[in-house]
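All protein chains of the complex are present and in place, except for one that has been dropped.
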Amino acid sequence: MIIELGHFALCLALVAALIQSTVPLWGTVNGSPAAMKVADTAAQVQFFGTAMAFAALTWAFVVSDFSLKVVALNSHSSKPMLYKVSGVWANHEGSMLLWVLMLSLFGVLISIFGRVIPVVVRATVLAVQAMIGVGFYFFILVTSNPFERLANAPINGEGMNPLLQDPGVAFHPPLLYLGYVGFSTAFSFAVAALITGRVDPAWARWMRPWVLFAWSGLTAGIALGSWWAYYELGWGGFWFWDPVENASFMPWLVGTALLHSAIVVEKRNALLKWTILLAILTFSLSLIGTFLVRSGILTSVHAFATDPERGAFILLLLCIAIGGALTLYAWRAPKLQDGGVFSIYSRETGLLVNNLLLAAACGVVFVGTLYPLFLELLNGAKISVGAPYFNKTFLPIFGLAMLAAGIGPFMAWKRANRAEVLRRTGLTAAISLILTLILAVSLGLWDAVGLLGVFIASFLAVATLIDFGRRIGLPKARPAIALRRAVGLPASAYGLYLGHAGMAIAAAGVIAVSVWSAEAIQTVQPGTATKVGPYEFSLHEIRNTAGPNFQTSIARMEVTRNGKFVTSLAPERRWYPVERQPTTEAGIVTLWHGDLYGVLGDPNGTGGYVTRYYYNPGVPWMWTGALLITLSALISLFDRRLRVGAPSDRRRMAAQPAE
Amino acid sequence: MLFWSILTLLAALTGLWMARPFLRRGQMEMDATDSSISIYRDQLDEVERDRQAGLISDGECQAARHEIERRALSAARNLDQGFFVGHRSVPAGLGLAGVSVAAVVGLYAALGAPDEPDQPLAARRTEMLTQQAAAGDINSSIQLLVDAAAETPDDFETWWVLARSYAEIGDNASAADAYRHAVELSDNNPAVLSAYAEAMTLANGNKVPPAARILFEQVLAEQADSRARYYVALAKAQSQDFEGAVQDWSRLYADSPPNAPWVAMIRRDIINMTRFLKHDIIRYLPDATPAEIAAAGGTDSPAASADRVAELTAVLAADPTDYKAWIALATEQSGLGNNDAALAAINEGRRHFKAAPFVLQMFDETARALGLDMLDRGPGVTGPDADQIAAVTALSQEEQDDMIDGMVAGLAAKLEENPDNLDGWIMLVRSYANLGRLDKARAAYASAMDHYDGNDSVLAELRAGAGEVIGAN
Partner (left out) sequence: MIRSVLCAGLAALTMTLAAPVLAVDADEMFADPAREARAREIGRELRCLVCQNQSIFDSNAGLAKDLRVVVRERMDAGDSDAEVLEYVRSRFGDYVLLNPPVTAQTYLLWLAPIGFLLLGGGLLSTYLRGRKTAPEDLSHMSDADHAEARRLLGQEER
């Protein structure tokens, strides 16, 4: 009965979404506040439905109810509980249910926390949000119903790909979807703006928290996936320019641009059309990502062509959503009036340049990801577009964007003092050049590309520091005053500094590990030392023991530097007898400047072992940077002004008598 | 019915919730200009803060203020200052709720499978077990019987079949427990009693416990049950009454039909007893074969046996993991009448193979065949239990190595007996390679290749699984 109630709840969500997408719009046309407010209650019912359906499906996985087709095909009664739960979204049907769960979650959050948004706008936003939902509920119920039953339930399921049985992978999709699907709010706000014709600083302020929230989740999701690859795959790789990765990276790039251009709208009432376009594009890229991952087109164009039901359905949704929104844009956007005027030397221009660079970077990723598909569909030619292409095309553009991110905050809104901007830029460039040279000379690293990268990263870092200093009155102000000002800075300012600093730190880490990591692969007898960069690794005893559902050999590796003991690593080789699958658990010790990474390989039969040693400089910086970026968005969310425009009490008191 | 009621109730409640705005009393909704204006207020604050911090000049500040004021003014003038007045509209609300209920229930009726019950695995235990039992899994049959016994604890037949199933898989302790229930239900039927006592004995490592002996004697009081006679004799032997035992067995042998299944066992025991007693076997076993006469310590040349003992001792000193040598040594020693030495050989072998239950079983069989178990007054012989295995990690490295050596040797022995075990071969090759015995690994690999010669798919699997660790690929 629980399962059938779940199925019923999914139907309920569809009906609620249908009501939510029609009645409120009727209300805005006919001026009926009650009809408009149905948007809120319907959003709540819709979320209730998806949550109940998701809970029922989870329950079916947990108790191994194999009368459910999706459970029978993707689970097994002997799986550990954690992976029974994560198995819910480790398959097509369940992950689509998670998708709509996230979608309706954002809907219900808007209905609850968006009280200050005028009812007309809120009703329109929620109606658009529900339209997306209607499409996906139909998709789920027609082509991918997770509640499909089996007439003869098998006695056990077919299990889950053991590769996915990892805590890192288990929680990567929900976070990723939080971001991916969260951008639907930006889309809804954009379409609502086009429908109501109301785009102003308030609109940007209503939209921005949702974008920040989604963007933060997406950042964390991407970083988590990358981190999993780094520690699990056993050779230190963390990013592959794989289409699936790109599918989540593209919305991130455009979402970053959107986040920044929304600031311009809020502060200066400018770049309205561009911001709306970005909002539409961001979610369109999320939809395209969903299509790429869910249609199976990536694995094989031919498989997609022979069994096109799901792919074609998403493609249709994609065309309706993107095509509809862009058509609406082409029709309504020209009527929108940009307010603020600004000169070439202004924060607005800086942000616009940055936006264009990010968009271009995303365009490159888009073309690189889809070009092989198009070419194959076009004339059957198979080509590959891999890391070398992206390194040559994406990285230069992204480097420029980072320089612009450094210079941007130097410029005042509207009209900046040109000489002052040039002076600060020059100062920043000089300091970073010196830093880069110090690094090159002291460590003897002469790699042109790497040093250029270091220069760019330190440029952004130094620029961020300088701007922060200026903002709190340094160097003129006394420390006490500077400190007081620092405390008084709004949270969004800290969001800016933390985000940019995080970006600089992460970029420095990526560059360091890409250019200066050292590795050694060899067969050694225990006790032999091997030189890896500035370190010496040596293998010591190997201990055999058993884990809960695997057996493992744990080695002790000692790392020394100039004869001094640094640390010891404990890499493992595991064997999962049920799956008959070995895994490597790298031994990783994190120092402030990099990771020491040791992998234990096969024994050679005469007491020796294949070992792989790495010194990966910068990796901890990468994760720290990603964490700072994620936090920066969350900190910005705490800005009083983003609490969706609630006026402060003092103002309210002053304003009331006049009304 | 209950299901449909819940369903309709849910649909109605959610429908009413959605329609709630229509059902509430009329309200006035402002199109709040204030939320826009508050942004400009914030901007003014920021300008003021920047001015105080000296980031902008007074002139810039004034210009910024003017611009913000202008924007606030135009925003206030452009925005709809109007408000909406809502009216309570019960018909509209109920209509909306009604449409919603109809749509949801209709949609579910079209898509759902309301008659399908949930089938969590836990509730499908019986079904699952029946299916597995039908596929020949005796453990599942036992589980089914255990369930049945729990349901109808007064059914003799269930307990009886359960006990026999336990006995079949060698779980004699559980078998004895089940037989005990059967005995109670059968009103002390001698055949059941005898089976019960036998299970007790087997569970006790083939040593007849006093309780079992009493039961066997009770059975004999009622009827001449062959099994009871055998075990009473065994009990005598185990209490060192070899004379009484051999006479009982001899009589039982005479009374038994020549093709009775226990005849071979009785002959073996008679041989061992006469050897211990240094009696003439013909007295008890008139049709003894020459080999049996030799085994009973009759005519075999002791000199040759002594040479063989020396030879085996040398072999074992070099390689204590040669379990066949241990067995041969024990057999030779007992042939020479050195029963204590034979027992010592068996026990030494056991020590080396304590982690290899398969080999331990062979040692037990040898001990039994030589009657040594009558001499050994220690507890019954069992393999390492799960706790012992778990304790492996707590052992010293040397002990661990020893244990692992034993396990590998046990695996090798098992494969020799039953070579049709691909996983076993792969495991063996990898184990040897891992222990650094590349020669043995290669030899095992070669044997496996030989065994599966011609079966290409298995060979490929073998190569993939084991070939690379010895560099054969």
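When the chains are written out, they are named A and B in that same order, and each has its own residue count from 1.
The definition used in the following text is that contacts are C-beta pairs under 8 Å (C-beta built on N, C-alpha and C of every residue); 3 or more make two chains touch, one makes a residue touch a chain.
Predicted model, so just to flag it, every value in this text is computed and none were measured.
With touch as defined up top, name the shown chains that contact the chain not shown.
A, B
Kindly state which of the options A:112, A:344 or A:377 is in contact with the chain not pictured.
Spelled out, the listed residue whose C-beta touches the missing chain is A:344.
From the listed residues A:297, A:599, A:622 or A:637, report the one that touches the chain absent from this view.
A:599
Would you indicate which residue among A:297, A:364, A:439 or A:588 is in contact with the undisplayed chain?
A:364
Looking at the whole complex, which of A:244, A:474 or A:627 touches the chain that is not displayed?
Going through A:244, A:474 or A:627 one by one, A:244 is the residue touching the chain not shown.
Which parts of chain A are in contact with the chain that was left out?
234-235, 237, 240-244, 298, 339, 341-342, 344, 349, 352-353, 356-357, 359-360, 363-364, 367-368, 371, 375, 379, 381-389, 392-394, 396-397, 521-523, 544-546, 550-553, 573-575, 577, 582-584, 599, 601-602, 610, 612, 651, 654-655, 658
What residues on chain B make contact with the chain left out of this view?
Contacting residues on chain B, toward the hidden partner: 37, 40-41, 44, 66, 68-70, 72-74, 76, 169-171, 355-358, 361, 383-386, 389, 392, 404, 407-408, 410-411, 427, 430-431, 434-435, 468-469.
FYI, only the chains that are shown with their structure count from here on.
What's the distance between the Cα centroids of chain A and chain B, rounded to whole Å?
44
Can you name the residues of chain B that touch chain A in the complex?
These residues of chain B touch chain A: 3, 6-7, 10-11, 14, 17-22, 24, 27, 29-32, 34-43, 46, 49, 53-56, 64, 71, 75, 79, 84-89, 92-93, 96, 99-100, 103-104, 107-108, 111-114, 116-122, 124, 127-128, 131-132, 393, 400, 433-434, 436, 438, 441, 468-471.
Can you list the residues on chain A that touch chain B in the complex?
1-5, 7-8, 11-12, 14-16, 18-19, 23, 31-38, 40-42, 44-45, 48-49, 60, 63-67, 77, 116-120, 141, 145, 147, 149, 153, 155, 198, 200-202, 205, 266-267, 269, 339, 412, 414, 470-473, 476, 485, 488, 490, 544-546, 602-603, 605-607, 641, 644-648, 651, 655
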